[in-house]
Each structure stands twice: as structure tokens, then as C-alpha cells.
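Mind having a look at this structure? Questions to follow.
A single protein chain has been omitted from the complex, and every remaining protein chain is retained in its original position.
As written, the chain order gives the labels A, B, C and D, with residue 1 at the start of each chain.
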Amino acid sequence: MPGKVVEKKTPKQTLLTAITGNVGAILVGLKYFVNPNRFTLKYPYEFIELDETYRGFIILELKKCIGCMSCARICPAAAMKMVKIQVEGKKRPMPVPVINYNRCIFCGYCVDVCPTEALAHLPVHDVVYTNMEDMVLDVDGFQKLVDTPAKDEGVPVKYVFDPERGLVKVPATRG
Amino acid sequence: MTGIIDFIIKLIIWPPLFQLVLLPGLVTALVVVIFIIWFERKTAARVQMRIGPYHISPRLGGFLQLIADLTRYAFQEIIVPRTVDRAVFIGAPLTALVLSVVPVVAMPMTDIPRYFPIPMDYSLIISMGLTTLSPIFIVAAAWASNNKFALIGGMREAFVITAYELIFIISGLSAGLAVLSYNIVDIVEAQAPFYKWILFTNPIAALAMYASILMSTSGFPFEIPEAENEIVAGAFTEYSGLMYGVNMGSAYIKRFVYTLLFSLLFLGGWAPYTPQPGFIAGYLIPAVIVVVKATIVMATISFLRAVYGRLRIDQALDGAWRIFIPIALAGLLLALLEAYMGVYA
Amino acid sequence: MSASPALKDEIKLPGMDLKKIGKDLYEVFIGPQHPGSGHMRIIIRVDGDVIVEADPDLGYVHRTMEKLAEGREFIKVIPLMERMAILDACNITLPYVEAVEKLMDIEPPPRAKYLRVLLCEINRIASHLYGMGIFGVFLGHSTMYMWPFGDREVFVELAEKLTGARLTHTYAVPGGVRRDIPQGFREMAEKAARYMEKKLEDYKRIFLDNPAIQKRLVDVGVISKNLAAKLGIVGPNLRASGIRYDVRIIEPYEAYDEIDFEVPIYEEGDAYARAWIRVMEIKQSLNIIRQVLEKMPQGDPLHEKFWAKAPKLYKTVYETTGRAKLIPLYANLKVPAGRAIARAEAGRGEVIYVVESENKTKPYRVRVVSPSFRNAIVFKYIVPGHRIADLPAIYGSIDYFPPEADR
Amino acid sequence: MSQKEGKAYVGNLDVSARKAQDLLLNKAKLGKLVDWATAFSLWPVHLTTSCCGCEFAATWSPRFDAERYGALPWIASRQTNFMIIEGTVTKKMAKAVKVTWEQMPYPKFAIAMGACALDGGIFYNSYNIVRPWQIIPIDVFIPGCPPRPEAVARAIIELQKMIRTKGLASQWIIKGYREEALKYYTGGEG
Partner (left out) sequence: MAFIDRIKEIMSSSGIEAEVSEGKGFIKVKVPLEQWEEAAKALASNGFDHVKTVTIVDYKARGVFEVAYHVSSFLDTGLAKYIIELSTEIPRDNPVVKSLVGIWPSAEFLERESFEFFGVVFEGHPDLRPILLLDEVVAKHPLRKDFVVKEEGIFR
């Protein structure tokens, strides 16, 4: 059964609502002042351990790659390009994907379309650069593990849902 | 040599200068303002489920944040656009800053005549009169900026100040009327027992004065003259660097001075304490008590920013003329009644 | 301000050229660098404090999506179109996917339909909370900015668990969806819904029932029923004016015809009603999320055309991680010739796509009209007569999102 | 009143300001203090260039709360020192970006956020966009579309480190410009 329309009315303003409204607003403010529901991530000292399914940076496992070029063809931002390199066990140079993080939009199409799971997401998404050239990776760079810079400074945490406080921060162990 | 040091010490503790510069003048005001802005940001953060300034000094909960902001402002480029009226653009905020702190020279912080800044019998009227000076220069600064947003902000400042200064003065006078004296010392002394604070005997006037402080000193979100989402900091749109710091500072100092007056008139001043002879017991301690009370009042104002939104200018003026001026007049009547019945006789 | 010779070479923005305006009027530019506007500009002409003329100047975020879509394969258009409202990503791309499906004459499996509805409603809540947050900050109510943005994170987290991305989900693809729900998702959603319902009461007390806010909103920016129809505005703004129009009930798409929900209507048409309607719609969306998770049928995530032929690895990946991998055919999806129109109710209103294909791998023409673009006309007709201070209130209540409008 | 170099009633402000800067920063070694203060007082100007603004807003929202770093989104460009380019910059917006950047007093810094602000992202071949590094000098680049709020926070931390170790703020005040930031500045349009 589809939805139905329900007519509603906004509350009227009277002198009484003016008084109760003011008092109510201040009381709610006080409630949060006395018992704050803080769930701030203290970022460099703590960092969120992302799920394995998170669509973060991408890593190439060269052994599995068959050079089908599906990833480069489906890349919406033309961030993934093919380069021809000589691979062990192949006679002719094989096309292998490389990535340009200047463009990558982390849509995960390439990972999803890869027929051999040669591409995989890393649960990392807080890397910054001061030089744009560092973001254009070659085949070797594409196979390297990108790790979150917060790892050296902080501890991993996870957020879990809670009916009283929305999200609650709990410690997590990496691995 | 010792003569010079003696002279300097004497000059420093010479009441008018001491009060204007050190306590509760410029220096104390700055310390209180730094505390209050930090408190404001932390309170808002607390209500808003977050932490607020923190990383600059994790152990102090980010207390140094304001120092960093001020230092950064102090060393930033000061842009004076080509289209402004240069002299007024630079002069007006500085004048406003000086004038905003001037009213404290008329506020005695103790009842020992030796430490009165300027002994006089009409200190209430003089101090309230002096508070009305600085807004003029904010309007001047707005005019000099030659910017449409600044102009609108200046106009709003003029409107709001006219309306709410009136409330401020009426409710201030009603405090004096109850005691039948316009000398702040008399008013404070009359409130010596806790239950005789005018806040309790005349809450109507206190409410009116509190509201007028809220509105006329432009604290977020009651900063109608500098509404950020409407007219981009209003009068101060064009100010940068230290000049903007001066503007911000003078707004907060003004609020501090207003709340000083509020705590003298309604919260019993140095009330639980009776000044004793001697510089420390007779002057410093009572002054600190007044400053602490004023800070608490400012803190409540800071808390309200987390609860309220901004009013429209016409609604604010409507509230002033239609609600708060009648309330202030009712407070005046009540004060008259109290004076007649001799509550503070 | 006389034009001194040195000022001549300075940058000119559109609208800055000299125009004749009334004698007592002066022009104020609200935006694009202005905290009371987003990435758009409203040129207003003011008489004293009262606005007499408003001229919205859009296009600051026009990123040429319609043109770029003509040069890209069908599947690539989804992330492209998603960028116009990344906080409402599933809703805004769904009609495109539906239009492509109509052209290909396929229908997604029932489970995919429910999953789409699930993400759509999560997005709708996040989008409404975003709108309320912006609304709050426009009224100088900083808590009303922070709370919705904080609570939005609950739903962003929920969407992240489902799709693997915070905002740009790229979830629905022709034929189905890309991921299945992870383990324990139902409990998470239930907890989030319970939290949100409780929190909405606090919103009411600090914002909607706050007399200072009521004063700002009641009878401000009134759009009457007839005017709303005349201007062709959409979404919650339309329903706040008393028009019974919601694509979810007018033309139920996906699984909406199997779900029981209410569409709140307000007759007042002012900014206050527009604030209320968002709160009410969040409540209904929570209700829909619960029902979807309850009624969700079993089945494949993708249409059998794409799923039956998929290699074995694909199915193992789907069973272990919930990722429905796409077969390489998607990279060069050939869509039969024809024109299809599809519409959906996005967070801000009806979004409509006209997709024309000529039996190639790239669309011939993709025309999209987003809800914000249709709402933009409101500023021209509603704002005049109000004070400058009302402009942020109206702007916030319309929940205008410039990237969505400019495409 | 004459408009010449501040000859009005207040003395020559520019010259005296420069002298004071020289005295304080070169001779009194206040550079470290300035760098410290600037690093912890990066106030981004409110200029939302595109849809990464959603994550920009989320960065200042309770869960990530970038105000902890002392960064407070501020209203008017004149009072800020920090700009985050949030995603695509269209040709129309580029002019506004340039105007805003020039309105800001130095020392000022900029971060480019999101793939669109780096190399166009998904709009790499659009006819209506500008790469922001063509119009203003950028200090830190954040990949992602949109980047997570943590990445924005990471960029702020990175910038703070750069300011404090390289003394960017004090250098800028002494010289009036920044050499390393000119690397990306190619004139561009706008």
C-alpha cells in the first residue's frame, strides 16, 4: 500500500507558548550543558578504524592482473590509465593500470569491475600531499600499501550506534 | 632613585589611573574578555556536543586560544581600502575602545573615600552617561568604511543603541531611586545584606537592564548590528588585523563595563565583604569581588548564545519600545514605591 | 565611489556592470562570498531596509554535467550526476538509473528495489538534517547548526556501512545495486532511528518552539498554494504550501508502493511550516527505514542479465563481503535507442531526467532538472517586500543547494 | 583629504607599520611567537566553492570539530587568513575566489580540497572549470571526492606543522610575499 497524505498544522503562538518556549529552550540548553553528549573524535590522537568495505585508497596486486583494461575503461574520472610494462612470464608487454589520485573520485567502479580482484580498497582516506606530482602513481607506487598517517600519533577507535547517544566512540584494535 | 620608584608606585596606585588601566580597567578587562571568549566557545561547544578549542594547549583546555588569535591579529596586515575615509576609519575604533573603558573611572570599587577614583555624589549618572559615548564612534567607523554592509550595520547600531540605552538608563536610575541616591557607593552599601540586593527587591528593573546589556553590547547571537549572515560583520566588514581586534575588544570591554555596573547596582557590588583599611583589604578585594560578579553575569550571557537565534532589527526595536521600555518604567515605579515605603531607608 | 583610473582593471563579476536602478534604491550583493548565501549570489535592490527587487545570479557551481554526460558511457554518468547533490546521492541519481532501465527494458530484482529505498531514505534524512543545520546557522542559531550536523553523522555512518562511502555512494546502477546490507545493519538502523526520534524532541524545544525563532519565521516568505503551483516549485517547500504532491505517492517508484508511510502537508506556506515539514519528513523516513528492513525480500542484488552470467568469483565475493561486483560489460553498456523520462522525490524535491539514447554506449542527451533549480525562482518572487534580515531566513527555509541547482 | 600614502592626520601608516614589523620580527625575534599564533589561529574564510563544502561543514561539525585546532570559519574575508578551496572552481567562481583571496590580509594560506580542486576530478574535461592552483598559491592538497573530514583535519595539522617548522607566517610578514607558494602560481585567469 502506498503512502498517504496527512494534513498538519504549525503550532499557534500565544503568550503562554512564548513563556514556555523560552523556558524550554533554556532548559534544553542547560540539559546539554550539564550532561553533554560529546562524541568528538580527537583526531590526531584517535582515528577511526574504517571498515574493510570502506572505499578508500586503491592497491594493485600485480600478480592477479590480467591486463583486461576494464578498470581504465570504466573509470569515470579518467584517473586510471593503462601503461604497458614487461611482466614476468609474459612475452609481450602487458597493459597494467596506474592511478592518478589527483583525479580519483573513489567510486570503486574499478575494484568492482576487476574480474580477478587484482584491485582492492584500503581502508585509508586521510592522506594529504603538499606536492601534486606525488599523487600520480606509477605501477610500483600503485602496489604499495598506503597507510593512515594518524597511525603513528593516535589510537584506533570505532563508532558504534547507541539509542541514547547516537554514536558512541569505543576503542578498536587494528588488525 | 628610590624617589622615582616611589613616584611610579604612587602613580600606579593613584585611584583614577589604577582603575582605568589596571583594575577593573583595561588590563582586567582584557583578562576577563580573554576568559569570557574562551568560556563562550567552550560552553557553546559543550552544549553542541563537541569540544571546542583544545589543541593549542591540551592541558588548559585550549585556554591559550584567544592569545593566539590576538597575536595573529596583531601581526596581520592591516588593510586600509582606498575608498575609505582614512582618518575616521582608523581613529574611530581606537576612540571607541578608549571610550568603552572610560566609564569605570566613575565607578567606585570600595566605600573607602581614599580609593575613590573621582569622589562625587552622582557617580551612577556620570558612569551611565559615559557608556553612551562609544557607540557613536562605531557608527562613525561604519560610515567611514564606505561599504554597503557597513552602512546598514551602522544604521542598525544607531537604532539599537538608541532604544536599548534608554532602557539601560531607566533601569539603572530605578536602582538609584530605590535607595534615594545617585551615588554608587550608597547604592552598594544599601544592599549589604544578601536579601536586600536590588536584584531581589526589584527584579523587573534587573530584567530590563539585563536585556538591554544583551542587546546593546552586540553579543552573538544578539549582534543585530553586525549580523554575520545578513550583513557580514556590519560596521566592521572592512576592518582587518589589529583594527578588527580593537573593534572586537571594545565590544567585549563595553559589555564588561556594563556588567560591572549591573553587578554594582543589582548584585550588591562587593556585598558580602566589607572593605577594611589598607590597599589590599580596602580596595583590591572588593574590586575583585565586583569583577567576579560581572564575569558571572557575562558568562550567563555567553550561555544564551547556545540557545537563541538572532532577532530581526524591527523585532528587536519592537521589543524595546513595546515590551522592555514599559518593563523598565514598571521597574522605575516599583523603585519609587520602595523608596516611598522606605525599604532602603 | 568614483571610478579612479587604477580601479579600472579590476575583476568584474557579472552583475557588477552599471545598471540603472531607482533613485532611492541601492544594490546589495549577497554572495558568493557571503555567509548568508551559499555558492550563489542574490542581487537585491533595497529601499532602506526593505527589498524591492531580487535577482538570483546562479551558476557559480555550474560544472557542465549535461555536456559531459554526452561524452561518457552510461555507467559513468551516475557518479557524474551524483556530484550535484552529494549529500543526497542516491535520490538524485535514481531517476537516471530508472530511465536507463526503462530504455533497456529491465527491472531490478525486488531486493535491489528495497535496498535503493533504504539508501534513499537514509539520504533524505541526512539531506534534511543538512538543510536544518544551514537554516539554523542562517538564523544565527549556532546550536541548531551543530546538532543536525552531528546527528547527520549518524546517518552518514549508516550509509557508509551500507555503501562504503560517506557521501558519494554511487549505489544504484542499471539493473540493481552495488552492495548488500552488512551484518547487523538492522540493529544499527533501529538504534539510529530511536536516537533520532528522541533528538527531534530536543530540536523542537530549542529551535521550533523557541519564540525568538518563531518570530523570525512565522509569516515570512509565504508562498500561497496557487503561487507555488504557478512557480512550479518542488519538494517540501511545495508540500508546506498545501499541495499534495510527492512523487513517492503520485507515481510510486521502486518499492514505495509496498510501504506504508505518511506525507505531511502544511497549509501555511511560510518559513515556519517549511521548517516543520522537514522534521515531520524525517520522522516518516525513519518509519520507512524500519519497514524496509522488515519487509526486505531475499534475492540477487543485480538483474539476472548481469548476474546470471557472472563468474564464480563474483558470487563468492558477494557472499563473503556483500559487494556485488560488476561484470566488464558495464563499462560499455549499450542502451537501445529511445527516450525515457523518470522522476523521483529527492530530499529537496522532484528530480527529473530525460535520457535519450541512440543505441550506442554513450547517451545522446541527458537532461536533468534538479529540485533546487526549480526552487531558485522563489527568490525572485518571494523575497521582495521583506527586510534584508529575512533573506537568510527565506534562503534557509527553501533549503536551496547551489551545486544541485547549477549542475 | 589627500589620498597619498596616508599623509592625512595619522602619519605615514605604511612606513611605520613596516618599521615596527622589522623591529619586532627581525630584532626582537618574535617570529616564533607569530608562527605559533598563526598556526593555531587559521580562520578559514566562508567561501564555499563547490560540493566539498558538505564535508567542509562536517569537519566543523561535532563529530570532527576542527575548532579544536583553533580554526574557526569566519564570515568576512578581511578578518581571515586561510582559505579552503572546496572542490570544483568554475570560471564564474574563480573570479570570486581571486577577489576573496586578495581581500584577505597576509600571512594567508590555502588548501585545495577534493579531486576537482586538484586536477578537475570527474570534471577533468569540463569547459567551465579552472584548476585553483592556477589562480592562487596552494599549500596542501587533499585527494578524495569528497575527502573525509579527517583528511581535512590532517591537512590543517600538516599546514600547522609547515607554518611552525618553516616559519611561513613570519617569513611572509618580513618579506611581504612567499617564495615557495609561488611555485604553483602561473598567472591563470581571473
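One rule holds for everything that comes next: a residue touches a chain if its C-beta (ideal position, glycine included) is under 8 Å from a C-beta of that chain, and two chains touch if they have at least 3 such contacts.
Everything numeric here is computed off the predicted structure, so don't read it as measured data.
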Among shown chains, those touching the left-out chain: A, C, D
Among A:50, A:72 or A:122, the residue in touch with the chain that has been omitted: A:72
Omitted-chain contact residue, chosen from C:25, C:222 or C:250: C:250
On chain A, residues whose C-beta touches the chain left out of the figure: 69, 72-73, 75, 78, 81-84, 95, 98
Hidden partner interface residues of chain C, rising order: 14, 57-59, 62, 64, 66-68, 71-72, 99, 102-103, 225-226, 228-233, 238, 243-245, 250-251, 338-343, 350, 352, 354, 356, 364-365, 367, 369, 373-374, 376-377, 380, 406
Interface residues of chain D (partner: the chain not displayed): 91-92, 124-128
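Keep this in mind: only the chains that are shown with their structure count from here on.
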Touching both chain A and chain B (chains): C, D
Relative to chain A, chain with the most remote C-alpha centre: B
Centre-of-Cα separation between chain D and chain C, whole angstrom: 30
Cα-centroid distance, chain A relative to chain D, in whole angstrom: 26
Multi-partner residues of chain B (each touching 2 or more other chains): 47-51, 54, 82, 228-229, 232, 306-308
Per-residue overlap in chain C, given as positions that touch at least 2 other chains: 34-35, 79-80, 143, 146-147, 150, 153, 168, 206-207, 210, 212
Complex interface listing, chain B residues touching chain D: 41, 45, 48-56, 62, 64-65, 67-72, 75-80, 82, 85-87, 90-91, 228-229, 232-233, 236-241, 244
Residue numbers on chain C that touch chain A, as the complex places them: 72-73, 75-76, 78-80, 143, 150-151, 153-154, 157-158, 160-161, 163-165, 168, 170, 178-179, 182, 187-188, 190-192, 194-196, 198-199, 202, 205-207, 209-212, 214, 218, 244, 246, 248-249, 252, 256-268, 272-273, 276-277, 280, 284, 311, 313, 317, 321-328, 330-332
Complex contacts: residues of chain A adjacent to chain B: 25-26, 28-29, 32-33, 36-40, 42
